[in-house]
Structure formats: C-alpha cells, structure tokens
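A single structure is presented below for examination.
The complex appears here without one of its protein chains, the remainder shown in place.
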Amino acid sequence: MSFAVARAVAWRTLHNVFTHPSLLIPSLIFPLFFFTAFAGGLSRVRDVPGFDFPLGYTAFQFAFVVLQSAAFGGVFTGFGIARDFESGFARRLMLAAPNRAGIVLGYGAAALIRWLFTVAVVTGVAFAVGMKVGGSGVDLFGLYALALLLNVAALLWASGVAMRLRTMQAGPVMQMPVFLTLFFAPVYVPLSLLKGWIHAVAVVNPLTRVLEAGRGFLAGSPTDVGAAFAAALALAALFSLWAVRGLRNAESAG
Amino acid sequence: MSAFADQVFLLARRSVVRTIRQPANVVFPLVFPMLLLAVNSGGLKAETRLPGFPTKSFVAFALAVPFIQGALFATMNAGTDLARDIQTGFLSRLSLTPMRGIAVLAGQLGGVVTMGVIQATVYLSVGLAVGVRPASGALGVLVLFGFALLVSLGFGALGAFAALRTGSGEAVQSIFPAFFVFLFISSMNIPRNLIAAGWFRDLATANPVSYLIECVRSLLITGWDGQALALGFGIAAAITVVALALASWALRVRMAR
Partner (left out) sequence: MDAIEAEHLVREFKNGPRAVDRIDLAVRSGEIYGFLGPNGAGKSTTVHMLTTLLPPTAGTARVAGYDVVHEGPQVRMRIGAALQEAALDPLLTGREHLRLQASLQAMPRNERRARAGELLARVGLSEAADRKVGGYSGGMKRRLDLALALVHRPPVLFLDEPTTGLDIQSRTALWGEVGRLAREEGVTVFLTTQYLEEADVLADRVGIIDHGRIVAEGTPAELKAQVGRPSVEAVPADPADRKLVGEILARFGEPITSAKGVAVRLREGESDLAGIVRALDADELKVEHLQLHQPSLDDVFLAKTGRSLEGEAPEEEQSARPGLAMEPA
C-alpha cells in the first residue's frame, strides 16, 4: 500500500519536473556550471606544489560536482515539499495516503531519479571534454553509490526542514547548511594542502571522507572506503530520524 | 530643498526603509558574500603558492569579489521591489500625481546606492578585521567607496530596467542566475594570466565583470594601478550610462501607459 502511495507521489514530482523546464534546469545547470567554473577556471591549481591527484584537475573536480549535484538534487526536492506544504497540497497527500511514510518514500524516489538524470548529463559532459578516469567501472560505481547516499541524506535533511517549517521561506535553511558542508570540504585542493582553520574544519567534516574516497575511486586507488561509506550511511540514518520526526511534527500540526 | 529633490529623498528613504524591513534582503547580501569569501579564501589559499600569484594573502585577493557580488544582490532586490510597485499599482498611483517620473527612478536608485555603500562598509570592515590592509591607503579606500557607489548605481539601473520592462518580480529574479554566470566566469578566483584553459581565459577577458573585480583588487593589493582603475571605472561608467538610459526610456514607456 505504501508502495502505491510512493509511486504516485514520485510520478507527480517527476512529471512536474520533467514537463517544466524552470524546475528541471536549475538542478542541471548548477553542477554543470560549477564544473565549468572550477575545472575550467582553476585548472592551474594542479601546479600548486604538493597537488598529487594523478588524473588532472577535471577529474578532481568531477568527483566534487557529482557529490554536489547529488546533495543539491535532494535539496531541490525539499523545496518542492515545502511548496506542497505551503500550498496545502501536502495535506491532500496526507489525507489520501493510508500510509504516510509512503509520501516521504515517493519524494525520495523522485529525488533519486532526478539526480540520476542530472549525473548522466554531467558524466556525459565530463567525458566529452576529455576527462580521464583511472578506476574501473566498478570503481566509478563506488563514487556514484556514495553520491546516492548523499542524495538520500540531503533529501531527508531538506524534507525534515520542509515538514517542520512548511513554507517556501525555509529554502535558505535547507540550502545553506548543505552548501557550507560541501564547501568546507577540500573542494579545490586535496586535504593535505589545506592550512589553518579550514583544515581543522575539513578534518571533522564527514563530507571530506566521502569526497576523498570518491576521488580515490576515480583514480582507481580507493582509500578509506569503509570510513566514507560509514560517514554517508550515518548521515542518511541521522537525517532519516530527523525526517520521520519532521513528518510527525507536520502530522500533529495538521 | 526643491520639490524634485524632496521627492527623490522621500522615495530613496522609502526604498531603504523597505529593504531594511525585509531582513532577508539585508542579511543575504551581507552574509552570503562573506561566507563565499570564507570558503574560497580558505580552500584556495594554496593558490598563493603558484608562481606569479600577485599576493601572499588570498583573503586580500578575494575581498574584491564581495563588492561586486553585493552589488548584484542589491540589483535584484531593487528590481524586485520596483516590480512589486508596478504589480501593486503603486507606480500607477505615483504617475497620477504631479511627481516627475524621473524622481521615481532617482529615488529608487538613491536607495540602492545607500544600501551599496552600507554593504561596502561591512565588507571592508570584515577585511580589515582579518588583516587586509589596502595597498592604496586611505585615499584608495575613498576611491573604493566611489567605485562601489558607481557599480551599485549601474547595476541598480539594470535591475530597474528589467523591472520596468517586465513588470514582474519573478522575471527579475530569473535574471539572477545569469549574473552569477558572469561572476563565476571571470577572474574572481584566479588572476587572468594564471588561468590555464585558453577558452576560459578568453571568456574571462571578454567578461566586463573581470575588470570590475580587478579594479577593486588593484586598490586592495597593488596600490595605484592606472590601467586597472581606468578600465574598471570606464566599464562601470559605461554600464551605468547605458543602464540609466534604458531605465529612463522604460520608465517613460510605462508611465505613458
């Protein structure tokens, strides 16, 4: 029964996204834009003494952009949830769905499919501009698996906020922490080249492990894979509690 | 005070008060550029080790960006506010009064410029607090404020033009990503001569935003660089003149309806 609800909710979200360019394009443009601005504009960073990523700056940034697109894909779906609460449409869903967990599941499935579309485009563009990959297909799959967990975690975070605040004004509250977590990881240079306060922040940032492992997968020399998956899973588990409590909060607020 | 000046002052004050009463419109243009500054100056500090990088302090290098970014935010806010005036009929009400149309535009832009100067003060204070010492000295800071004023005026007029032409706040907001493209495809994060990818360097060179950033940057890290100042002020003045002309024309068209 909750599967039927999930499928209906996912259909509606995806139908809206794929038939309205204004909803589809931002989630597609942002990663491509970051990829262009960073991989293109900052490629000289590979010449900084101590930069040791073997595949060049395009692949180095590709790993970040894949993770960033996953996280923002989840947040954009969170915007949709907030919009549904603000317009009252969520109430319609809550009323129709015998099992309300299916609603969250449906939004989650939609976020995932939406991200898969984005990442397919980003990957296509990366290979088209000559990105080199050291790892095998299995390794590449490792990077995508990490990103997928991040997509789920970000969606659960954003949906938890959306269900608590139930207004589009909550957009920055969903987006800003994700943005900061992403950018307080070693985005531009490897962790070893960060100095000072940003190094201290990056070391404790769970996303650092995910990003470094993702780059390891691309280079064909995966490192700290266990820790990275553990960090991503922990984020997803933590935010699933946050989202479920958010759902209870929305239910008790009517 | 002449009636015209009085009208402009009243409308400028309304524009500032209105901005201040929407905390998101005040906080976001102040906080977001500072966050981006923190993120980039931390993450890209290693760039200073590249041969030919013009300074040892990446914060000083990156501090130029908020000045331009803040102006972009202010543009959008001003444009959205003016579009709201059109949507709510406030502009039509003004056009029924003896007030001269140009006072509406001047008042709105007066508000934008005031906010621009307030933002510039905050950015510079943060820079000074983290140890940036402008290479051009106190006089340079004055020039910097003059430049911030000019850029706010120019971009504010662009926002006003968009609002007057479309009459829709959403349409004005939708231009925002385009401004971001201009910002990111520029010498924002790295000097142009250090951009390795030829196509990106060409785009950054063709992008007027690069010169606006480099003008501020020269005052902060180089000292008195005549070429950078001439290019920056020249481009900012050109944008301002064109945008003001477009905005006044759009205003005449709208008030004539």
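Note that the chains are named A and B in the order they appear, and that numbering of residues resets to 1 at the start of each chain.
One rule holds for everything that comes next: a residue touches a chain if its C-beta (ideal position, glycine included) is under 8 Å from a C-beta of that chain, and two chains touch if they have at least 3 such contacts.
Note that the coordinates shown come from a computational prediction; the quantities given were computed from them, not determined experimentally.
Student: Please identify which of the visible chains the hidden chain touches across the whole complex.
Tutor: Contacts of the unshown chain, counting the full complex: A.
Student: Can you tell me which of A:45, A:93 or A:182 touches the chain that was removed from the display?
Tutor: Here the residue in touch with the unshown chain is A:93.
Student: Looking at A:12, A:46, A:132 or A:199, which makes contact with the chain not pictured?
Tutor: In the full complex, the listed residue that touches the missing chain is A:12.
Student: If the hidden chain were put back, which residues of chain A would touch it?
Tutor: That gives, for chain A, the contact residues 1, 4-5, 7-9, 11-12, 15-16, 19-20, 87-99, 251-254.
The definition used in the following text is that only the chains that are shown with their structure count from here on.
Student: From the C-alpha centre of chain A to that of chain B, how far is it in Å?
Tutor: Spacing between the chain centres: roughly 31 Å.
Student: Okay, in this complex, where on chain A does chain B touch?
Tutor: So the residues of chain A touching chain B come out as 22, 26, 29, 33, 36-37, 40-45, 47-51, 169, 172, 176, 179-180, 183-184, 186-189, 193-198, 201.
Student: With touch defined as at the start, can you tell me which chain B residues reach chain A in the complex?
Tutor: Counting only chain B, the residues touching chain A are 24, 28, 35, 39-40, 42-47, 49-50, 174, 177, 180-181, 184-185, 189-190, 194-197, 199-200, 204.
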